[in-house]
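Just one protein chain is left out here, and the rest sit where they should.
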Amino acid sequence: MSSIPHDHVAGHDHGHDHHPTGIMRWVTTTNHKDIGTLYLLFALMMFFVGGVMALTIRTELFQPGLQVVHPEFFNSLTTLHGLIMIFGAIMPAAVGFANWQIPMMIGAPDMAFARMNNWSFWLLPPAALMLIGSFFVPGGAAAGGWTLYPPLSVQAGMGLDLTIFAVHIMGASSIMGSINIITTILNMRAPGMTLMKMPLFVWTWLITAYLLIAVMPVLAGSVTMLLTDRHFGTSFFNAAGGGDPVMFQHIFWFFGHPEVYIMILPSFGIISEIIPTFARKPLFGYASMVYAVASIAILSFIVWAHHMFTVGMPAAGLLFFMYATMLIAIPTGVKVFNWLATMWRGSMTFETPMLFAIGFIFLFTMGGFTGLVLAITPVDIQLQDTYYVVAHFHYVLVAGSLFAFFGGAYYWLPKWTGTMYSETLGKWHFWMSMIFFNITFFPMHFLGLAGMPRRIPDYAQQFADWNMMATVGAFGFGLSQLIFVVALIKCIKGAGTKAPAKPWEGADTLEWTLPSPAPYHTFETPPVVR
Amino acid sequence: MTPDVPVKPDPARLRTANLRTALVFASIAVVFFAGILAAKFMGEPTTGIGVIGGAVLLFLVFAIGRNLRK
Partner (left out) sequence: MVHRDECRAGGRTRIAAAGSETVEFVDAVGYTRNVEDSMVRKQNNSQTRLSRTGGAAVAGGVFGGMPGMASAAMEWNLQTPVTPIAQQMFDLHSYIFWICVVIFIAVFGVMFYSIFRHRKSVGHKAAQFHENTTVEIVWTVIPLLILLFMAWPATKTILAMKDTTAPGLTVKVTGYQWKWGYDYLQDGFGFYSNLSTPLAQIEGREAKGDNYLLEVDRPMVVPVDTKVRVIITANDVIHAWWVPAFGVKQDAIPGFVRDSWFKAEKVGTYRGQCAELCGKEHGFMPVVVEVKSKDDYAKWATEQKQKVAAVADDPSKPWTEAELVAKGATVYAANCAACHQPTGKGVPNAFPALDGSKLVNGPVDAQIALVLNGKAGTAMASWKQLSDAELAAVITYTRNSWGNKSGDVMPAAVKAARAGK
């Protein structure tokens, strides 16, 4: 996989580079563009691994009854699907975008710590191997859900230990990546690029990196306690030894809720770049967008217990977390309104990146509404741990994060590869994804309302029709993603029209001042921003 | 503030600044990780609040201190 882009990018090296060639070039690279490519390709591979798991899950759920997999293996699939998609696909993809774009958008020659950048990437493949390899150890892979709640996770076999180590490694990678990104943004902006002149993508990543540094250690701490509970006789979460299983949930979600914003904020940034470009109009309310992102990030620390409304909190706790959660709707709403105001009275064209951006706004807002419904504690009591929740977070993570990443990929592929992507393939990819996504996940709202719990391998008869529909949609959605692979390979191979330095009429960030494809080294002399 | 002629930043000074920033954030991460374990191990809710509060203060002191020198 890694040999495909190699030849191409290497062809544009400056003469004075003496890095190794072949596979060693990728292992030893400290170039932010190479590392960005590695991150993005890794994320794409993991996306397909997690996708195959999702399709196996949907196959089992095609009809009532047990047909394809055993219940224990089914649980492993749902667990690993979640972990791989979150830690293997969405987060690395976001870091890939950061690596490629942040230096080019702020006029820096590279990331602040080029060698650490290499380490943070190369920690990921071993972690992924541990996760996938855990299927083959005695007892099978972790099967207690991606949230790893004890005491269930204390019962599990060796697969869970591998999962814990993988989470540790990926956490370390994320923290190193975040430190790198923060340092780059704070110290290496081109002269004149004040904080409030930075492109919004850079802003969202700066805030995301802060969130990561605050919460990844918390996750690492909670899984470490889980590990010592499992093997060293501690009783952090064991009631018989004086611990409290619910405490794990509090700590986990203290990480887990900021984590969902970690996954969505970079997408907000990408959308905020794409919409003004294709509306040919400056972003509406730049400052309020920055404040909205910051408010979301701060609020994300005081809403964690809305994931736990059914654990039996006192009324005061339920009320506090309900109100705090509802408040998040306000900055999120501000962002959506600002995007609409940017489009309003613009001069819009609808190339693939813009289609994905509009699809993002449309479907993410639906996920936002279901989020509001779930924030209402009494309603959440009925919907907690049902397919309604599954529908909700797939609307914000698939139609949210993932669609934004596809939009971003089409937007910047001309800059990265020097070749325009095929507009026909891009449009097919968008419309197929859009239609099949809704066929897959919209019925899940009804399933949840009607009372189908999540994480079950078999279900009662009244859930049969919607499940069948969801499975059909899932296969359609999965296959549609192959269109992207074709479009991507065509770009990498240079099959298509040659991209000009600035292929988008309305684009005005710094990366478009560079030739396409972007040279191996850029902005060694910083540009001046006025 | 903004120079008219683009200049290459002094690599040595940039490197020191970068390292300082990185150390601040790495220490925050370490404090959070060790703090959460310590807080749970001692079983006192105040430990956790103390650790988080201390970390926030430390960060503020650094952030303000860095700007004072400029």
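Order as written gives the chain letters A and B; numbering starts at 1 within each chain.
As a working rule, a contact is a pair of C-beta atoms (placed from the backbone, for glycine too) under 8 Å apart; a residue touches a chain by one contact, two chains touch by 3 or more.
A quick note: this is a predicted structure, and the numbers were derived from the prediction, not measured.
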Shown chains contacted by the missing chain are A
Omitted-chain contact residue, chosen from A:F47, A:F284 or A:Y395: A:F284
Please identify which residue in A:M116, A:L186, A:A294 or A:M326 touches the non-displayed chain. A:M326
So which of A:M366, A:V390 or A:A474 would be touching the chain we can't see? A:M366
Taking the entire complex into account, which one of A:Y459, A:F484 or A:W504 touches the absent chain? A:Y459
Had the left-out chain been drawn, it would touch subunit A at residues 64-67, 70-72, 75, 138-140, 143-145, 149, 151-152, 154-155, 157, 230, 233, 238-240, 244-246, 250, 279-288, 305, 310-320, 322-323, 326-327, 329-330, 333-334, 336-337, 340-350, 358, 361-362, 365-366, 369, 372-373, 376-379, 381-382, 384-386, 446-447, 449-451, 453, 455-466, 506
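Heads up, the rule we're going with is that only the chains that are shown with their structure count from here on.
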Distance from subunit B to subunit A - Cα centre to Cα centre, in angstrom: 26
Taking the complex as given, what residues does subunit A use to touch subunit B? 112-113, 175, 178-180, 182-183, 186-188, 190-192, 213-214, 216-218, 220-222, 224-225, 236, 247, 251, 524-530
For a test of understanding, state which residues of subunit B touch subunit A in their complex under the given definition. 1-4, 6-9, 14, 17-18, 21-22, 25-26, 28-33, 35-37, 40-41
